[in-house]
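Following this message is one structure expressed as structure tokens.
Just one protein chain is left out here, and the rest sit where they should.
This part shows subunit A:
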Amino acid sequence: MTTAETSAAPAEDTAPARNRPPRWWLLLGRDRAAAVAAVVLTSVVLVALFGRLFIGDRAQRQDLDASLRPPSLGDGVYGLLGTDVLGRSVLARLIDAAATTLSVAVPAVLCSLLIGSAVGLWAGYHGGRRESVAMRVADVILSFPSLLIAVVVLYVLSPSALNIVLILAVARIPVYLRTSRAEAAELRSRLFVDAARTFGTPGRHIIHRHILPIALPTLLTVATLDFCFVMLTESSLSFLGIGIQPPDVSWGLMVAQGRQYLQTAWWITVLPGLAIVLTTVSATVLAAWARIATDPAQRWRLTLPRKRRGASAAVPPEMTP
């Protein structure tokens, strides 16, 4: 979720020069777990973006003589993590799968974030019938297990990466819709919104200029957390055989493919699962950090030196616990 971070940074830059919040990377440095998580996520994104340039066709190249080789240091880089039953390098497949997995999860999260928050802010700001219709639609989508909807729809539409993105995006829209509606409904009665309205600012400008900047940090945090959910659902679908289809490969599909060799070749199943866990745990840790870092009332937890020594702790008196 480096995209979320980089787009969060300019939002902070627009704050008034006085009393400006500390730079986000300084806040990141204060929280060791979050820093590690950011490094892991950045490397996953880099591998997904550029990994395919290096591995060539290694992810698909079969070598039946090298079938089911355990991880070893002797077989060159591509033998490092062992091979599967067709002798394909597990490392190369993991890299290839990283790109597939992210190319489903990231567009799905972005689509639902954009649509969900646009509709949610609009509904929350205007209130009334628009609000209740939007909420009812969200209830309908949320009141049913997403995996089952995905299974039915993918069976109708045939499982392609694009369809998975569409379904996951639709299934997750209510999450942003509810969050942004709640924020907008709370903000619309604030004084600065009233002031903007008295000056005749049209509704969409108020939403864009006055409400969105305040709701954005929350929405980005939700998106980071939701990235996990989307990734997990995609891998579950692929695991059930209705997600990513061979010859493409995703981490969930790799777990499914390795399952029948579980007793003889654990590495085919264990490693892609570990890749999923590393990525999703990092996103969760980073979301928890972002929630604190973007909340002015809680930010002192990150700016305050660990043992509160030295004069650098310029914390407002009411914030010292």
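To be clear about the criterion, contacts are C-beta pairs under 8 Å (C-beta built on N, C-alpha and C of every residue); 3 or more make two chains touch, one makes a residue touch a chain; residues count from 1.
Here is the rule we use: contacts and distances are computed from a predicted model.
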Protein that the absent chain corresponds to, by UniProt name, given "Na(+)/H(+) antiporter subunit B", "SpoVR family protein", "ABC transporter permease" or "DNA polymerase-3 subunit epsilon": "ABC transporter permease"
Touching the left-out chain: which of A:P70, A:P145 or A:P296? A:P145
Among the options A:L81, A:V165 or A:V285, the absent chain makes contact with A:V285
Which residue, A:L53, A:L73 or A:V156, contacts the hidden chain when the whole complex is considered? A:V156
Touching residues of subunit A against the unshown chain: what are they? 33, 136, 139-140, 142-148, 151-153, 155-156, 228, 232-233, 235-236, 239-240, 252, 255-256, 259, 262-263, 266, 269-270, 272-273, 276-277, 280-281, 283-285, 288, 301
